[in-house]
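Just one protein chain is left out here, and the rest sit where they should.
Chain nomenclature is as follows: A, B and C, assigned in order of appearance, with residue numbering initiated at 1 for each chain independently.
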Amino acid sequence: MPIYSEKVMEYFMNPRNVGEIDNPDGVGEVGNPVCGDMMTFYIKVKDKRLEDVKFKTFGCGAAIAVSSMVSEMAKGKTLDEAKKITPELVAKELDGLPKNKFHCSNLGAQALSKAIDSYLKKQAKGGKK
Amino acid sequence: MPIYSEKVMEYFMNPRNVGEIDNPDGVGEVGNPVCGDMMTFYIKVKDKRLEDVKFKTFGCGAAIAVSSMVSEMAKGKTLDEAKKITPELVAKELDGLPKNKFHCSNLGAQALSKAIDSYLKKQAKGGKK
Amino acid sequence: MRKVYLDHAATTPLLPEVREAMLPYLGELFGNPSCLHDWGDAAREAMDTAREQVAELIGASADEIIFTGSGTESNNFAVKGLALAQQGRGKHIIVSAIEHFSVLHSAKTLEKWGFELSEVPVDRYGVVDPDEVRKRIRKDTVLVSVMHANGEAGTIESIPEIARITRENNISFHTDAIASAGTVPVNVKELGVDALSLAGNQFYGPKGVGALYIRQGVRVMPLLDGGVQEEGRRAGTENVPAIVGLGKAAELATKDMASRMKHLGYLRDRLLNELPARIDHAVITGHPENRLPGNASFCVQFIEGESMLMLLNSQGVAVTSGSACTSRALKASHVLIAMGLSHEIAQGSVLFTFGIDNTEKDVDYVLEVLPPIVEKLRQMSPLYAKFIKKGEGGA
Partner (left out) sequence: MRKVYLDHAATTPLLPEVREAMLPYLGELFGNPSCLHDWGDAAREAMDTAREQVAELIGASADEIIFTGSGTESNNFAVKGLALAQQGRGKHIIVSAIEHFSVLHSAKTLEKWGFELSEVPVDRYGVVDPDEVRKRIRKDTVLVSVMHANGEAGTIESIPEIARITRENNISFHTDAIASAGTVPVNVKELGVDALSLAGNQFYGPKGVGALYIRQGVRVMPLLDGGVQEEGRRAGTENVPAIVGLGKAAELATKDMASRMKHLGYLRDRLLNELPARIDHAVITGHPENRLPGNASFCVQFIEGESMLMLLNSQGVAVTSGSACTSRALKASHVLIAMGLSHEIAQGSVLFTFGIDNTEKDVDYVLEVLPPIVEKLRQMSPLYAKFIKKGEGGA
């Protein structure tokens, strides 16, 4: 059996929303090369909704598929809704992840959350929107 | 590879000199069921020569082949000559014996020797010949 | 000359279906199951299937099955691995006196490593009395290992009763089911054991592969350290073709067990029932009812087993004698001695083990060729001579 579900493979082979956002409203970076996976999420916010989500990921197949899935799940959601995306939900949407990949590669939700936090912080400091 | 040489097989399948001698001049018994092999040698002596040698053996293939070979080697020899039949010589005549069989099964020479001793003892006590 | 293989306790031939199942994995599908490419995927998939098949055979779930390289490895792994994993709790283990050497000698190695060992005796049929196990349990007992069936005597033990005792006392229980799994019903839940060994070459599967069932949640120290194969419990590139073969053999055994048992039982009974009329002073060994269906073991008095089996071989009949086959030692089988037989009688052991390809004709052939062989050896035997002359040693 392949270690990854077909859905993981699909999101890995054809990743959604890869890239950066110029002048993003928020950026979230997680992971490091020792653990093997690094993800950076960029967000654009409009009317408290994620108008755009993009990511860059260094990592294994699972890490890329997770980033890809998180970006898709998040896009169009309100910030509150997006904050509720958990690693478990992501894994479920991907039809499961291998046990040993769960913790290290499943950082997408965390990166997104960090990006939202960075946006909220900027806001609190009196940013634009 | 068969564990036994062709010669061992031949002497096992067609053992020489099986049986007992009525009124033997000497009898030698060695071994016990714990070690797995028992041999009884019977001899008939004439003019200090082994006129007849017979044996009965309880034991493995090697033990039977050894008895059979010893009986053949001994027959016609003088007592002194027969006493010089060693386990090593017997094994050599049989084109070798498996290592683990050497000690326990190669009791033939000893049984023959015992039979000769029993004859000599009888003689010393003033037996017939 | 007729060739009759009656040594299925030593090893069985591969079933054609098993060989067919293995062949692709000796060809195109040669991948290493740890690898993350198509070749690896195919191998991994094959192993998953085999694991399900083996689990099904013994009523376990797939993740409770660890593949090993032999029955002996399964036993070493279980006995050493379960004891070492629990040595913090105590260092006393209990095994029966008739265990296979792969259990007994593993236990002796543990003794060298500071464990204490108690051996449980058996009765004349080779049966372990569960109460004898209970009596030996101490505060520091961490492991009991009693085999499910003895390949030599054929006797099947009362494993559920022993398991009840170990469970009450919170002690791990391993059973060596190498001689029985795939041949008679073996269900880990019904037996109530924590660990169970089985091997492919005992039920028409390949050599070089065994399995160890470890109940969910039971800890075991690896015997083979290295990579993370088998969830880190048994390292080393997996023997995929053999594992596939074991799986297939397990599937077929599950399906055909009842009819196989009937056939084997019939052949065994025919041999044992006819025997007394053909050979006097033959002592049937093992339990009269609770025994492996294909196992006909007995001792022929006044003669020795190896010479009997060599003469049988010269007539095309392959059998084994006592534990000669696994020990090549000259000593009488420790199993028969533990059952209270004298060395003299135990030396005359001969073991006929039937397989699914054997027929009535094979039994008849044995009944034809064995008596003259016995006669020939008895004519050579000093013990027989004594018995005839003085009535010594009759049983």
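Basically, a contact is a pair of C-beta atoms (placed from the backbone, for glycine too) under 8 Å apart; a residue touches a chain by one contact, two chains touch by 3 or more.
Small disclaimer: the values here were computed from a predicted structure and weren't measured.
**Student:** Which of C:57, C:128, C:191 or C:240 touches the chain that is not shown?
**Tutor:** C:240
**Student:** So one chain is hidden, and I want to know which residue out of C:309, C:370 or C:385 touches that hidden chain in the complete assembly.
**Tutor:** Here the residue in touch with the unshown chain is C:309.
**Student:** Looking at C:207, C:278, C:343 or C:376, which makes contact with the chain not pictured?
**Tutor:** Among C:207, C:278, C:343 or C:376, only C:207 touches the chain that is not shown.
**Student:** Write the list of subunit C residues that the hidden chain touches.
**Tutor:** Residues touching the hidden chain, for subunit C, are 3, 5, 7, 10-14, 19, 22, 26-28, 30-32, 34-40, 69-73, 75-76, 100-102, 105-106, 108-109, 199, 201, 206-209, 223-228, 235-242, 306, 309-310, 312-313, 316-320, 324-329.
**Student:** Please give every residue of subunit A in contact with the chain that is not shown.
**Tutor:** 3, 12-13, 15, 18, 20, 29, 32-40, 56-61, 63-64, 100-101, 104-105
In the analysis below, only the chains that are shown with their structure count from here on.
**Student:** Please tell me the distance, in whole Å, between the geometric centres of subunit A and subunit B computed from their C-alpha atoms.
**Tutor:** Chain centroid spacing, subunit A to subunit B, equals 89 Å.
**Student:** Roughly how far is subunit A from subunit C, going centre to centre by Cα mean, in whole Å?
**Tutor:** 55
**Student:** Which integer distance in Å separates the CA centroid of subunit B from that of subunit C?
**Tutor:** Inter-chain centre distance comes to 39 Å.
**Student:** Which subunit B residues touch at least two other chains?
**Tutor:** Nothing qualifies.
**Student:** Which positions in subunit C are in touch with at least two other chains?
**Tutor:** none
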